[in-house]
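Complex shown without one protein chain; remaining protein chains in place.
Moving on to chain A:
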C-alpha cells in the first residue's frame, strides 16, 4: 500500500505533465507537416485529375499560356530553369566553398578561421532581397556590358545564387574537414607527402561524402530561393537559348503569378502543381543528404 502511494509523488506528476506536453508538441508538428503536404498535393494534383492537363504536357510542354482562349500549361521552361540555375550555382560555388573551407581548416587554421568564419556567417544572414538588389545593380549591368543580351537571365540568376549558397557549403565542408582525425593527415605527411598531395589524395577523398552533403544542402537552398532569382532572371516563360537570355524558375513564376489568379482556377492549380514539384524536389534533396550521411558512416 505504501509503495502505491509513493507513485503519485510530485516528481511523478511533473514527469507526466512534461511528457504529455512534449508528446503534444511533436504531434502538433506532425499534423501540421502532414496537412501541408496533403494540401499542396491535393491542390497540385487537381491540375491533372480535374483540370484535364496531361502529366506529359505539364512536365515536357514548352508552351505556357494559362490565360489564352485555349490555355496550355507547359511548365518545362520553369522546371528546366530551376534545375539550370541550381546546377550552375552549385558548379560555381562548390570549388570556391571547398577552397575557403580548406583555407580555414588546413592552410591557416589560426587567423584564416578567425577572419573567414564571421564573414561566412554574415553572408548567410543577409536577406535575399538584398542579394537580388545587388545582383540587379552590379551583376546585371556587368553582364550586359560584357556579354550579348540584356544582362538579366540565367547567368545572373546563377551568379547571385552561387553567392547565396557559398556559406552553406563552406560551413558544412569546414565542419567535415575539422572532424577528420588528426593522425590521418599525419600518416600521409609521415610517408613523405607534401601538403598539396595530402589535401588532394587523403583529406578531400575522405571528406568528400560530407562535403557533398553541403553541396546538396546548398542546391536545396538554391532550388527554393525565389526573390533574389526573380529580381535578376528576367521571368520570360521560355526555355533560354543562351545563358544570357531571360528565363524563369518554378519559384519565380509562382511568386509573380500567385497574386493574379483566383483560387480554384486552372491557372491557380497549375501554380500549385509547380509548388508540388518544388516540394518533392526538396524531399529528394533531403533524401540525398540522408543517403550521403549514411554512406559516410562506413
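Here, a contact is a pair of C-beta atoms (placed from the backbone, for glycine too) under 8 Å apart; a residue touches a chain by one contact, two chains touch by 3 or more; residues count from 1.
FYI, contacts and distances are computed from a predicted model.
Chemist: Select, from "Anti-sigma F factor antagonist", "Glutathione transport system permease protein GsiC", "Ger(X)C family spore germination protein" or "Phosphate import ATP-binding protein PstB", the UniProt-recorded name of the complex's unshown chain.
Modeler: "Phosphate import ATP-binding protein PstB"
Chemist: Among A:76, A:189 or A:238, which residue is in contact with the omitted chain in the full complex?
Modeler: A:189
Chemist: With respect to the chain omitted from the figure, which of A:56, A:125 or A:181 is a touching residue?
Modeler: If we include the chain that is not displayed, A:181 is the one touching it.
Chemist: If the hidden chain were put back, which of A:72, A:197, A:261 or A:282 would touch it?
Modeler: That would be A:197, which touches the missing chain.
Chemist: Which residue, A:95, A:109 or A:148, contacts the hidden chain when the whole complex is considered?
Modeler: Residue touching the chain left out of view: A:109.
Chemist: Which parts of chain A face the unshown chain closely enough to count as touching?
Modeler: Given the touch definition above, chain A has residues 109-110, 181, 183-194, 197, 201-202, 205-206, 298 touching the missing chain.
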